[in-house]
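Below you'll find the structure I mean.
Selected chains from the complex are presented in situ; the others are not included.
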Amino acid sequence: MEIGMVGLGRMGANIARRIMRAGHDCVVYDVNPASVEALVEDGATGAGSLAELVSTMSSPRAIWLMIPAGLTGGVVEELAGLLAPGDILIDGGNSNYRDDVRRAASLKDRGIHYVDIGTSGGVFGLERGYCLMVGGPDEAVAAIEPILQAIAPGEGDVARTPGRDGELAPEERGYLHCGPSGAGHFVKMVHNGIEYGVMAAFAEGLNILENADAGIREAEHSAEVAPLEEAEFYQFDIDTAKVSELWRRGSVISSWLLDLTAAALHANPALDGLAGRVSDSGEGRWTVKAAVDIGVPVPVLAASLFERFASRDEDRFANQVLSAMRQQFGGHVERPVGDVLEAGARKAD
Amino acid sequence: MEIGMVGLGRMGANIARRIMRAGHDCVVYDVNPASVEALVEDGATGAGSLAELVSTMSSPRAIWLMIPAGLTGGVVEELAGLLAPGDILIDGGNSNYRDDVRRAASLKDRGIHYVDIGTSGGVFGLERGYCLMVGGPDEAVAAIEPILQAIAPGEGDVARTPGRDGELAPEERGYLHCGPSGAGHFVKMVHNGIEYGVMAAFAEGLNILENADAGIREAEHSAEVAPLEEAEFYQFDIDTAKVSELWRRGSVISSWLLDLTAAALHANPALDGLAGRVSDSGEGRWTVKAAVDIGVPVPVLAASLFERFASRDEDRFANQVLSAMRQQFGGHVERPVGDVLEAGARKAD
């Protein structure tokens, strides 16, 4: 079948390539003509504008947007004016599912189908395929199923879940119609919320291993922390690159994120050059807000989000308040206190 | 080579079987004669007591203990009296690494080598192999390397980490000498701490998906929670079994724990019959305590542990205190308050 692709960044371009490899036709557009050019060389039909893309395609059209979430609203609006009833507009980017709910309702009035697709796979997706979480009306999702099959990883070499047999279900091929409009991005949002938690679990654990030599370093230990108790139990100089490689084989926590961690630590064991200021995209935040809305406790997911905030010093004023309080009630000055020999003066808090 | 195996529960028996499959000899003992019998049928030499096991083996001996952590101290003590200098005692169970540090020092005085091995792999280990985290003196670890290779998964079908080439390193075969005595169980402890965090991330995320229909259920919603705001955004009836299956293919969070989750939800989508009282073994606790000792922040790992405590109602008194406070300051009674129509009375906190 024919599909339009708007947005030819790394992900959009690679998705288009997977679609073409499966034998479908792609009409492509990007604000950057060079990106269009590159895809045309790979066999796509190029378009110089959204209008040209729409006019080039035959009805009913299916157009996949793969653009930054901040731009999606405007492009949807522009395309809505160009499309005809029966056409399908697909948002494969990282939109907030709430925007899907609103956009789907608005487009429905004009007879245009709206499908939201959460896409996971990262830089490896071209070869591995992309995991697709789909929301939207049954009819539209069914119409684009060949495209979903082309993009998804398929069965791959993942062992079949015990108890499943017969024909492969869509979720076993790597795509799933999760529910009505918004459901795709909702599931993707939670996916990313989980991802934050899993990443944090590994990061915290590796940080313990990295500091398992605290008893050796004790002599140089900053006086601003409480003195290390039982230093004899923290005498390990652990090689975190080797450990993360080890865990990839046979351990309960083997996972793709661990594969990546092992690769990163092998390439750069001391993680030199990384400041550890960890960005966050919207999904982790939306996940926590959704959980709060519906009253579901998510201490782990929230903690993993807050760690990222703190990594960027967003906890600064809070920490200053704590230091200021400590000065007030205990006369604690914010500096190494270990050298204060004055008996009994120190910790009256 | 020859190895003694003490403790023939599921894990000990399966490890012995993997060792024999690799062509080594096993002398086995368990308090339960039937367990010994079963291994003898598989080719092992049985022993009726620890003393018999020791006398049956030739020097220098290597004896692997695979027994509950609570019993290890006594058995080590008993074996210490039976073994000779140069023998190697291996604790492959779930001991606290601090016990390793103490036991190794004590046995060293008698010339006995002590090796601690953290073992991960669960019920699938017989076929998949076990991931082995090893602590102890170089000489002793080198001596048992053939056994470690027999038990470990080997290279398997895990893709090689980019940048690694040449001969496979031990960690690429599934075992690693992590450091001196205690290092093996220390790394295993942190492994389990991470496991708790990863499990919690999945559990919390799936709980959000399970409750994404809160807007549909709003009518029956308990009055004791704040009323759901923006119910229109929580209208999704998500199939968590299908979603967890989906994520196994191509998504960033694909992992063995996800495989197990998909299997569990496929077999029992509503998780009927599970009360959700989640046990914890020692490792999760020791991980948090170690982090506190060395001053490493582990909000995610700690939260995942505390969730388990709370799942068993260990938060009861705290919650009663909160209810009691609320009664005091706001006249809040602990019951549905939504039916109180009295204007303005409700939330003066």
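Should a chain be cited, it is by its letter among A and B, assigned in written order, with residues numbered from 1 in that chain.
Quick note on the criterion: a residue touches a chain if its C-beta (ideal position, glycine included) is under 8 Å from a C-beta of that chain, and two chains touch if they have at least 3 such contacts.
From a predicted model like this one, the values you see are computed outputs, not experimental measurements.
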{"item": "Identical protein chains across the whole complex (2 displayed)", "value": "4"}
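As a working rule, only the chains that are shown with their structure count from here on.
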{"item": "Superposition rotation for subunit A onto subunit B, Cα-based, multiple of 5°", "value": "180"}
{"item": "Sites on subunit A touched by subunit B in the complex", "value": "97-98, 101, 120-122, 125, 128-131, 133, 152-159, 161-164, 169, 171-176, 178-180, 182-183, 186-187, 190-198, 200-202, 204-205, 207-209, 211-212, 214, 225-226, 228-230, 232-239, 242-243, 245-259, 262-263, 266-267, 287, 290-291, 293-301, 303-304, 306-307"}
